[in-house]
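Removed: one protein chain of the complex. Kept in place: all other protein chains.
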Amino acid sequence: MSGQGYAEGRDLGPPASRTAGPGGPPEGGPTGGLRVSGLGVALPDGRGGHQTVLELVDLRVPRGRLVVLLGPSGAGKSTLLAALLGLLPTGSLVRGHGWWEADGAEPVDLVDPGAAARERLRGRVAAWLPQAPVGAMTPVLTVGHHLTEKARVHVPASRVPAVVGEVMRRHDVDPAWRRRLPSQLSGGQAQRVSNALALLGDPGLVLADEPTTGLDRPRARAAADGLAALAHDEGRAVLVVTHDLRLAEEAADAVIELDGGRSRGADVPVGEVIARARGASHRMAPHATTGQRLQAAAVRPPAAAAQRPDTTPAGPGLQASAEDPGTGEGPGLGAVDLTLRRGRGTLVRSGVTLQVRPDRTTGLMAPSGAGKTTLLRTLALLHRPSEGQVRLDGRPVRGTGYAVPAAVRRRIAFVPQDPRQGVDPRWTLGRSLLEPSRLVGRTGDDTEVARMLDRVGLAPELASRRPDEVSGGQLQRAVLARALALDADYLLLDEPTSMVDAATARAVVRAVHEHQHATGCGVLVASHDEELLRTWCDVVVEW
Amino acid sequence: MTAEGWREVAGARSRPWAGTRRVVRRAGSGPWWIALGGLVVLVLLLGAGAADQRADFSQAFLPPSAEHPFGTDQAGRDLLTRSLAGARVSLLVGLVAALVSSVVGVVVGGLAGSLASRGRGVVDGALMRLVDAVNALPHLVLGIVIVALLGPSLGSVILSVALTHWTTTARLVRAELLALQGAGFVEAAVGAGAGRWWVLSRHLLAHVLGRVVLATVLMVPHAIMHESALSFLGLGLPDDQASLGTIIEQSRTAVLAGHWWPAVLPGLLLVALSLAVFALGERLRPASRGRS
Amino acid sequence: MRLRERLHPARSPLTGLVVGRLLLLPVLVAAVTLVMFALAQRTPFDPVLASLGERALTMDGPTLEAMRARVGDTGAVQQWAAWWGNALQGDLGASSSQRAPVATVIAQRLPWTLGLMSAALVLAVLGGVLVGGLAGTRPGSWADRLAGGGLLSLQAAPPFWLGLVAVWVSAVWLGWLPTGGATSPGSGAVRPLDVLSHAVLPVLVLALSQLPWFGLVVRDATRDALAGVPVRAGWARGIATSRLLRQHAVRPALLPLVTVLGVRVPELITGAVLVETVFSWPGVASATVDSALRLDFPLLAALTVLTTVLVVLGNLAADVAYRVVDPRVGQRDG
Partner (left out) sequence: MRTLRNRYAAPLSSAVVAGLLLAGCTDPTTTPSGDDEGAAATSSGATEVVVATGGEPDSFNPVLGYARWGDGKIVEGLVRLGADLEPEPVLAQELPEVSANGLTYTVTLRDGVTFHDGQELTAQDVVATYEAALDPENGSPVAADLTALESVEAVDERTVRFTLAHPQSAFVTTTTLGILPAGQVDATSPEDVVGTGPYQVDGYRAGERLALTANPDYWGEQPEVTRATFLFVDDDAARAARLASGEVDAALLPAQALGRFEDDGAYDVVRRDTADFRALVMPEEGEVTGDPAIRAALHQGLDRQALVDGALAGAGRPAYGPIPPEAPEYSDVVEVEVDPGAAQQGLEEAGWVEGADGVREKDGQRAAFTLMYPAGDTLRQNVALDVQAQAAELGIEVEPEGLSWEAIEPRMASDALVYGSGNPYNADLSTYPLFHSSRAFQGFDNPGGYDSAEMDAALEAGRAAQEESERVEAYATVQEQLAQDLPWVFLAYVEHDYVIESDTWEGYDVPLVEPHEHGLQGGPWWNLPSWTIAGG
């Protein structure tokens, strides 16, 4: 099959057009760039079959341009980069091409150049800026070792020291770091080393994977600027895959959306694509009252939310003055001046004050690692705060876990981020779903399980499956269904959409909305996805 | 998926990491594991009725033949029969020792794990220091001491193996309990109002037991090795309860006289037995792998 | 909370570790010997028979009974305290099985055991890295399967059996390698070449019995490294495949190997006991067996203490090495 497919690929010939993309190359600069046409990728699913991740992707990245490929987690963005770099897992199937056109040379297909050509290409054409720079370096080798090794790919041994010195100067890598191991670098230092490593040898194409993950705003902006400079100042073709709308907004020359394995928006101006992505919240079909509030939230300037909750009540939403989320008084689930530590005492955050009100959806926006999960677990009475109080309807709750009366515990439902952790792997989904009702002495039956599954849009057959027999998205919804079945007064959701596809995310949001509409419970959603929170919540607290 | 146009990327199979995925998938499966597992059963069944053989010195040291596949020993006894009986003794000693050490391990680990999670860190700490201490003892030397002082017998061999090997299980149980305390599904049950007993009986027990069974099975080859080493050193089971180690020990002199089979063949059986039990454990592994 | 702070005062984790273990050591050694003395009390262990050895069998009955009558019955704790009292003053007692002061026996035999163990360890590590690296960098290949099956089988093979097979092969077939002792019996001198030729088989067998574990560790770690992002990133950077395998797959796999060497000390001792017995190597490990078989209590007690100390120090070395060599450990949360 592969031989035949390869031959067909050749028969198609190189693309005729060599004109630059929208805007054209900078004057006097290099021509050419990346042109992905009709690319599809199917990954082996581990059971002998294949799962199509990319259906049909077309995009072009001319030299001197920065193109952002937008898409939610799991949309296949990283797979696209893997296909271009030759890093697809063994047994993957591809179709279409990713042509790389260099000055006047014969275009080469980066996706499938043939084994011999791949050996010539790798490391020379495309630079990969992986998501976590430290994790992409071999932990036992020093920075200097990495750089020297890379330099030897490109230049004879005699010139290696000079080349390494040059690239270190250019990328601001302190000579003292040469002897450090990757783990001894800070995040910013690692980023610079990673850049130096990737760009040594002067590749024409830069492929960056989620460059802003885990960075706060200023550092994310710096990263975006750096990438833009690679395109605009150095004339490289830069392709950035991300789900960060702001990055796209700030740095992109063109934005392409990836959804359902297909690319869209190649011919549309950046602003429009971003606006459409922002507006995508309408797909989540909120219930009426929330829907109205959304409009107001969407137009609010982003910076307004960036205040510390301990100094000023954060997230001045529509009714901010009436519903001050910071006092911990009155009805609601409140955090009052909490100090959160994790593990053996690492300080996560202090002075946390927050109020989850009934029939309201509160959003908590923070980057990864900021302590969202710790706060949610504290509010769910699973984690003991080192200082401060959790108040339920104004009364402080003492203790955690078993120490709290069961009736009190049942008033708060918590949906953890990773659904695989959330259900007993030995139990069928049906048994897990019935656990809350069994705990209060009711013996649930199949119809009850079927109703619960239906609420989150799952088929009743899933009740007899075990967790490892369903997909992550299905499991996420099942865990949500169990939480909803508690009929709790407060529902705490930790990154409910980060690990699922767009369809599941929509189903999750819809189910929560319907439940809230029916019961009037208070909801707290923690996420790093600004767009999700802005379009969903009544109040957003930003850390 | 549309059938046409898909192709495999040329040269992908030669990438350095190409095989890693295949290996992970293949681990713990395959018919030869099952075949080896069958050997254990075979040994248990065939070894059962073979103990009482009378000596017949006219048949001493016959090389392997159709009649005596393992040959005969210095007293003219069929070595295959003796080896199978010996393997059964080895296996039983291994099983009992592994069981005893698992019981000790579960008690200590369970105590430490549940106390640690209730904030009784001092007891937990003390128990874990005990585990460290026992771990710091040289197993075979301690076994030698125990057997030497208690006198060689089935009981002291089992005791000496069990007393030195419970720490693995104890650590495992404690770690498992602590990890499960924070597992999402336990927290979910607690959040839904479950009490300690509910969580213990419905969730924890099944998980921990699965692990313990696996650890016990994997400990059996180790215990067999210890037993045979002690027997080989003349500190293990006496000749009339010959285990494989004893049989090999008795054949040491014969090897030099050119009679290789009494030492080599039972040794091969010992290797096969250990591998078989190990393989059985590997088969159990995916079944008891709950999380992740 | 306060208690915890008191138990774990603020200090460098490494010093804390070392100090803690070194404090644990005397307690452990004291406990082990106490258990030994207590066991000796409630067993058929007969000090008179033990000290007489074979002589007891040919000895005049009345004389034997008279000697028994003279040995007073003292409690385990008193015996234990007396033993330690003497030991701390440098008197470890006399070994009946070796007919020499215990201290002399250990001083004479320890170098042989340490020599055997260190040579075997070096060979085992080298061989393990070679086999494990070869197999690990070719996952799923026939070489990998062969190495995997071979290592597992070798691991399942008891060292004493390997030793016997080696003796059989070399004594019955080859006939030119000495199969026992450490020096040629004819001369009193210790000549390096002579020792080397005697050491070949014991060292090889001990190395072979330790090799599978190292090989499997290296193979798995290499395979893990191979499946990780750094190898892919290196490949995408254009690093040559052979170099990639060496530097980015095998080399990271050596790290866990180096750090867990100390943990293997008990297994190494186990192997040494068996190998020394098979090859009549004049080390402490075979003396342990002798002393146990002849109930030579003073020597057995001293050797148990010695091996316990060795194992604890090995574990400590492993932990320290782990923290020193792997900079990532210190930075992990909690």
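Note that the chains take the letters A, B and C in the order they are written out, and that residue 1 is the start of every chain.
The definition used in the following text is that a contact is a pair of C-beta atoms (placed from the backbone, for glycine too) under 8 Å apart; a residue touches a chain by one contact, two chains touch by 3 or more.
Please read all numbers here as calculations on a predicted model, not as lab measurements.
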Shown chains touched by the chain that is not drawn here: B, C
Full-complex contact with the absent chain, from C:17, C:34 or C:123: C:123
Contact residue for the chain not shown (choose from C:33, C:79 or C:179): C:179
Residues of chain B (touch criterion as defined above) contacting the omitted chain: 54-58, 60, 74-76, 151-152, 234, 238-240, 250, 252-259
Absent-chain interface as seen on chain C, which is shown: 44-46, 49, 52-67, 97-100, 104-105, 107-109, 111-112, 114-116, 118-119, 122-123, 126, 129-130, 133, 167, 170-172, 175-192, 195-196, 199, 203, 246-247, 250, 279-280, 282, 287, 290, 295
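Keep in mind that, in the parts below, only the chains that are shown with their structure count from here on.
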Chain centroid nearest the full-protein CA centroid: B
Best-connected chain pair, where connection means C-beta pairs in contact: B-C
Distance between the centres, which are taken as Cα means, of chain C and chain A, whole angstrom: 50
Interchain centroid distance [CA atoms averaged], chain A/chain B, Å: 44
Mean-CA-position distance for chain C and chain B (Å): 21
Chain C residues counted as touching two or more neighbouring chains: 231-232, 235
Touching two or more other chains - residues of chain B: 15, 19, 21-22
Chain A residues touching chain B - in the complex, by the definition given at the top: 1-2, 4-6, 8-9, 40, 42, 44, 46, 50, 52, 86, 88-96, 111-116, 118, 377, 380-382, 401-402, 406-407, 409-410, 412-414, 416, 418-426, 432, 435-436, 439-440, 479, 482-483, 486
Complex interface listing, chain C residues touching chain B: 3-4, 7, 24, 27-28, 31-32, 36, 39-40, 43-45, 137-141, 144, 152-153, 156-161, 164-165, 167-168, 171-172, 223, 226-227, 231-232, 235, 241, 244-245, 249, 265-266, 269-270, 273-274, 277-278, 288-289, 292-293, 295, 300, 303-304, 307-308, 310-312, 315
Chain C contact footprint on chain A (complex, rising order): 85-87, 122-124, 126, 128, 130, 132, 135-141, 145, 149-150, 153-154, 181, 183-184, 197-198, 201, 342-344, 346
